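Sharing a structure with you now.
All protein chains but one are shown in place.
Labels run A and B following the written order; every chain starts at residue 1.
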Amino acid sequence: MRSLQSHPVRFTLLLALVWASVLVLSHQVMASGSSGHAAEAHSHSDYTGGPPELEKAKGEACIRPTDWMRRNHMDFLKHRRGQTVREGLRIRSESLLKCSECHQSHEKFCDQCHNYVGVAPNCFECHIYPK
Amino acid sequence: MTMDRRTVLGFGGAAVAGVALAPGMTLIAAPSPDKTEASGDQRWAMLIDVNKCETNCTACTKACRQENNVPLFGDANRDIHWIRKLEIRDKEHKRPSVSLPVLCNHCENPPCAHVCPTEATFIRKDGIVLVDKHRCIGCRYCILACPYKARSLVYKKTSFPEGGNPNVPIRAKGVVEKCNFCVHLVDEGKEPACVQACNGEEGNKAMVFGDLNDPKSEISTIIREVKTQTIRADLGLKPHVHYKGL
Partner (left out) sequence: MLSNFTAIEGRSFGYWRLVIFFGVLVLIGAGSFVAVEVHGHGITGMNNQIVWGVPHVFAISLLVMASGALNLGSMSTVFAVKQFKQFGRFSAFLAIALLIGGLAVLMLDLGRPDRLLLTMMHMNFRSMFTLNVFLYSGFIILCFLYLWSMFEYHQFTKVIGSAAFMWRVILTTGTGSIFGVLHAREVFHSAITAPTFVALSLSSGTAISILLLVTTFKQTKRDLEDKVVFGLRNALIFFILLVAYLLVVEKFTKYYSPAFYDVQGWILTGPYSSLYIFGVWGAAIIIPLAILFHPSKGNSVSGVMWASLFSIIGTFSIVAHLLLAGQAYPLNMFPGYEVSSAFMDGVTATYSPAAVEYMLGFGGIGIAGIIYLLGIKFFRMLPDKAVAPEGYELPWNP
């Protein structure tokens, strides 16, 4: 205790540590809500432990090369989202609603990978994925 | 190189989609351009003729709710109204009461955007004041700042209403929302749902929507020729919903 008293810096670091762990914990608590959904999705699908199987897309080609899309679709979507909302930029052939023409079910396409890697983007809490 | 490929693919995809989805459609209507962007050349505004607006008519509010999936929670204190009908009367009750719709005024100096800490509420180049619901942290300061009571917080989780409009998202709880002049329709070159309804069968043709920067537009012509007013002009917000006969 004495050493702590004479070293406010150490004590502050300790406080920061406590604060950080509270942050991490709270994130865990929040994430557990969404991972609960993920677990549910697993039990419903024929999950075998391997990489997820995605529903085959309907169209001929995506608007971007597939391997590029795999890596960058999140940034692409987010970037476009910002442009569309804030600049009013609308590219009709590349709108989110167009995705559904080829990837007809977001449960069988988007969610498969997202559940597998444990991310929970919440696009479709509000946006309606056209059937 | 990749850029070229992407572009080609993009156009290809568009062409495929266009042909697959709506064969023949393009023959009837002129195709809307694939890419559009808000521009400062336009200044969208609305004009409401109070003399034509009738007390019992709710065509605009109904159309708005339908078009934008505006949620109702069954609790008058928390229901969300993007546009609402107001009944105003002088305090001495010596003059007849007046009925008029009030919606977001899309001010040139929007106090909601001034107070928003994250710039979630912003003013688009063409003058439409929007809420970026992806960025709103739900602090509700804008609701306090708005003099028109145009804003509401989504208090509960919403679900897709029966017969709702799939082109407009439903709401996440905890963010603020308001009228957006039906920005998705305006970008398609159409008029906001309330204006369409008002000029339709049910309405009384009291609303005009248009571009103030275009001197030939209907709204510019009327505003040049007839005396119009805005609500609380004294606040200096320069609203862009104008009223005739208020």
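By definition in this document, a residue touches a chain if its C-beta (ideal position, glycine included) is under 8 Å from a C-beta of that chain, and two chains touch if they have at least 3 such contacts.
Keep in mind that this is a model prediction, so the values were computed, not measured.
Asker: Among B:V176, B:I223 or B:V241, choose the residue that contacts the chain missing from this document, as touch is defined above.
Answerer: B:V176
Asker: Any idea which of B:E87, B:E162, B:E201 or B:E225 touches the chain not displayed?
Answerer: B:E87
Asker: Out of B:R78, B:K125 or B:K190, point to the residue that touches the absent chain in the complete complex.
Answerer: Result: among the candidates, B:R78 touches the missing chain.
Asker: Could you please point out the chain B residues that touch the chain left off the display?
Answerer: Residues 73, 75-81, 84-91, 102, 111, 113-120, 135-141, 143-149, 152-157, 173-176, 231-232, 235 of chain B touch the chain absent from view.
FYI, only the chains that are shown with their structure count from here on.
Asker: What residues on chain A touch chain B, complex-wise?
Answerer: Going by the criterion above, the answer is residues 59-65, 68, 81, 85-94, 97-98, 101, 122, 125-128, 130.
Asker: Residue numbers of chain B touching chain A in their complex, please.
Answerer: It is residues 2, 5-6, 9-14, 16-18, 20-21, 32, 34-38, 122, 124-126, 130, 132-134, 160, 164, 166-167, 169-172, 183, 187 of chain B that touch chain A.
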